[in-house]
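Got a structure for you, written out below as structure tokens; questions coming shortly.
Of the protein chains in this complex, all but one are displayed in their positions.
As written, the chains take the letters A, B and C, and residue 1 is the first residue of each chain.
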């Protein structure tokens, strides 16, 4: 339905003393791709927060680490939305290195809350419209 | 079998512009509790790496975010090992705030590799002995 | 005038592929000690932000790295205020390991801004009172 890719190099501070990217950073890479997708769709997260008064907190994440990424690698991180969100948004994600090898894959589930009351709200219509247009 | 708790305050830089702890940090908190547990068991991770030539990379993580932690909170992070590891080590983890409210919970699966060859190895006997002693 | 110390272990994710704590983390350790000091003085940073509508952004930092901290180290981080703040607050900071060896030292200069208008304001009287009491 929506597929997005973001490419960037590993940052030195993301490595740990095992000599590879620390696992927590893949969770952050996932977010980078999701936010890049939002911006590409015309609804950057910071605009959603300020203008739609919507925050999109994460409800759960699962990630399987396949092959360590290393300093010098250029990573491609993907975010895929496969079905229209109702109360929840499901995003499939992968991280691959420059050789196309899968470093990590997972799924993130997000919710929608009002940024002032913090109460759960359904997926805002503006975002549904954008997804429908992207899917057409 | 083994239960460990670690307590520490939220750090300011761990918050994000939603005004709460960024979700990726719970993954890091999990690690803090696991490494605190290793140290408490008498086999600190850096000793395992240097003396046993074993690294314990993460294979997968799943985490459900229940209630946002905030600056000012003092968190208790737990790590529980419920069965003896063979090729894989399963750790159940939670993060609670000072009121005992569950902020996040999840499971981490770890493997064992030789720190020079990066080849998978079974759980080292020294670690099994420690777990058995802790369980007795 | 005010001296504060905070002690905590190095976290694994703070190390990098040089096998030591990544330099950027000392800047974060400095902040932990400053915020620990604020809490100990009775004016936690999150209370200042919410109740006094004051934010205390950093204006400049300088840090000299003396000896790398490592996984397994327990660090003591200090924050010292030596003169009453006017528009700016000067904090001297050090990081030492469990052997008392100096890992990093520096100075941080902070300002005061209104958390709604982001306009610079003088040091709030509540904070001056606290410092004077601490100094007495």
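The working rule: a contact is a pair of C-beta atoms (placed from the backbone, for glycine too) under 8 Å apart; a residue touches a chain by one contact, two chains touch by 3 or more.
No experiment lies behind these values; they were computed from the predicted model shown.
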item	value
Options C:60, C:74, C:101 or C:132, residue touching the unrepresented chain	C:60
Residue among A:53, A:70 or A:92 touching the omitted chain	A:70
Where the unshown chain meets subunit C, residue by residue	17-18, 20, 23-25, 27-28, 31, 46, 49, 55, 57-65, 68, 115
Contacts of subunit B with the absent chain, listed as residue ranges	12-13, 15-17, 19-20, 22, 24, 71
For subunit A, residues in touch with the removed chain	8-9, 11-13, 28, 31-32, 35-36, 39, 44-47, 70-72
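As a convention for this text, only the chains that are shown with their structure count from here on.
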item	value
Computed distance of Cα centres, subunit C from subunit A, in Å	32
Computed distance of Cα centres, subunit B from subunit A, in Å	24
Touching two or more other chains - residue numbers and ranges from subunit A	17, 20, 24
